[in-house]
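One chain of protein is taken out of this complex; the other chains stay put.
Chain lettering (A and B) follows the sequence in which the chains are written, and residue indices restart at 1 in each chain.
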Amino acid sequence: MTGPLLDGHLVVDRAGFRLDVRLRVAAGEVVALLGPNGAGKTTALRTLAGLHPLTAGWLRLDGVELDRPATRSFVRPERRPVGVVFQDYLLFPHLTARDNVAFGPRRQGLPRRAARERATDWLGRVGLTAHAGRRPRQLSGGQAQRVALARALAVQPTLLLLDEPLAALDARTRLDTRAHLHRHLTDHAGAAVLVTHDPLDALALADRLVIVEDGRVVQEGDAGTVTTRPRTDYVARLVGLNLHRGRAEGRLVHLADGCAVPTTDRLDGDAFVVFPPTAVTLHPERPAGDAPHTWPATVAGVHRHGDHLRVQLTGPVSTVADVTPVVAAGLRLLPGQQIWATVAADATRAYPVDH
Amino acid sequence: MTAPARRRGTGQRVPVALLVPAALGVLFLVLPLGGLLLRTPWTSLAPRLTAPGVLTALRLSVQCATLATLLCLALGVPLAWLLARVEFPGRRWVRALVTVPLVLPPVVGGVALLLVFGRRGPVGGWLDATFGVTLPFTTTGVVLAEAFVAMPFLIIAVEGALRGADHRYEEAAATLGAGRWTTFTRITLPLVAPGVAAGAVLCWARALGEFGATITFAGNYPGRTQTMPLAVYLALETDVEAAVVLSLVLLTVSVLILAGLRDRWITGP
């Protein structure tokens, strides 16, 4: 089999919103659709499951055409080799954990007994053998999440879909469940698509990230590429970097109003430059040696960020700086205060706007 | 119930603006029943209860109301599903039309039934000519008349339950390979079971007390079409005390059954 297992161009037109996402997922690959709320991630996932028809484009899975409006071909959700873990799991409240998991195998034609055996097996794999007889409301959040995973995997889907699978969990459970989910995703032979707005989930679980904003893919790549070379403010914020766009000339990226950021990368033309907030140094007075990579700024706000203080700066270059409390005390940072900012060249990274 | 709980339950926190009308509501509904009890000839109760026609009418009432409820379930639940889940042109009109028996005087309903299912009616005439089946003046006729009047109660209750139910469970079932029918029987129905039960109970109660449509469509014949309300009405012509006793029997049986079902079904999870 050559080419991706899942190949789709997902187009959905709704009043005031258009989803247009090109998506390819290889067998064994986990792709995260990452984006802010309302970006269209869940709609994309629903088109994959067949719960929402495409307006245009196509969707092919394992060589089978599931949806192509142009030829009026559409495979109903119950006929797709797809398993879904829903955001709040949607475990059937009137069925036990085992019967929830056995529901899919039964529909695939397995006799009652065989279906229950498979369910028991899957509950064992997610570590819930002892909870097989419980109803969903007798399960904790983490347990319910695992039952939902077992239920989705018990139909042996070619495509596994997960919609914010960890969003409903508290922080502690989330950590455990994420590790557990990672193990099962690694074992899954088919394709998997994960929808999340949490970069940590995406980074921990996915092989590849597809960033969706306003219904469009704004960036995609493996975790390393996306985190080190963000291309939109949203991604930069997600990974905690200052992102600016400017014009590179050698080892300098020129930003607005004659300001510039030094970099160790040698580059020419339109470029992005990123640097962590900790790389920004603040000075009460303009530093000596009038370098172009020093720029004036106004303190817009100061708040705690871990063991640092995070300083919001406005001016020709709006950016964020993290300073230690000692430094902050020396600077007497107050909103509205005029200061000067510099950034160390070895902490910045520049890369071209065009791929 | 423990004493502190009781104190909390009836205490000052219930606003008077709600308590007073609520108490008046209870009085308004319960006092007439008390009136029946006041007029009950307790000394002659036993012989009146064992009078020949009473048990027959009671049995017939319970049987017909139950059959009518089953008929309403068989037709009304799918109809409610259709109204709640499927967009189709004229849905508003269908919904309005199926609730018409709620406002139609039952006697008019009975006449309407006669005009369709009677000897000269298009359906009744065809049934008679083809199968030799007649519906008026039969127990089947009683069941039909009661179902006609009671079905809207079921439809409204079930449609409300379906609208309140999270239809994403049905989507989840679909992604697990369940077709629409399987989803309906395995997921949707169990999820709305409390609503269906409430509707069935309402439907049954309404059918049990049905009078106008029954006597118009099915007539009145002891053992075949004379249900308790008909017996009560006729007893009222001659013997008020007998009517009171019969009413009391009907009330007792229905309250017992409704209370029993309520605990088991309606106040579920």
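Odds and ends about this structure:
Here is the rule we use: a contact is a pair of C-beta atoms (placed from the backbone, for glycine too) under 8 Å apart; a residue touches a chain by one contact, two chains touch by 3 or more.
By our rule, contacts and distances are computed from a predicted model.
Its UniProt record calls the unshown chain "Molybdate transport system substrate-binding protein", which is the correct pick from "LLM class flavin-dependent oxidoreductase", "Molybdate transport system substrate-binding protein", "Na+/H+ antiporter subunit E" or "Sarcosine oxidase subunit gamma". Shown chains touched by the missing chain in the whole complex: B.
Of B:Gly35, B:Pro105 or B:Gly260, it is B:Gly35 that touches the chain left out of the display.
Considering the full assembly, B:Val240 is the residue among B:Ala51, B:Val240 or B:Ala259 that touches the omitted chain.
Here one chain is not drawn; of B:Gly76, B:Pro136 or B:Gly195, the residue touching it is B:Pro136. Across the interface with the omitted chain, chain B contributes residues 35, 38, 111, 114-115, 118-120, 136-137, 215-216, 218-222, 225-226, 230, 233-238, 240.
Here is the rule we use: only the chains that are shown with their structure count from here on.
Centre-to-centre separation of chain A and chain B, using mean CA positions: 54 Å. Per the touch definition, chain A reaches chain B in the complex via residues 49-51, 76-80, 82-84, 86, 90, 92-94, 103-104, 107-108, 137, 151-152, 155. The part of chain B that touches chain A in the complex is made up of residues 166, 168-169, 171-179, 182, 186-187, 190-191, 193, 269.
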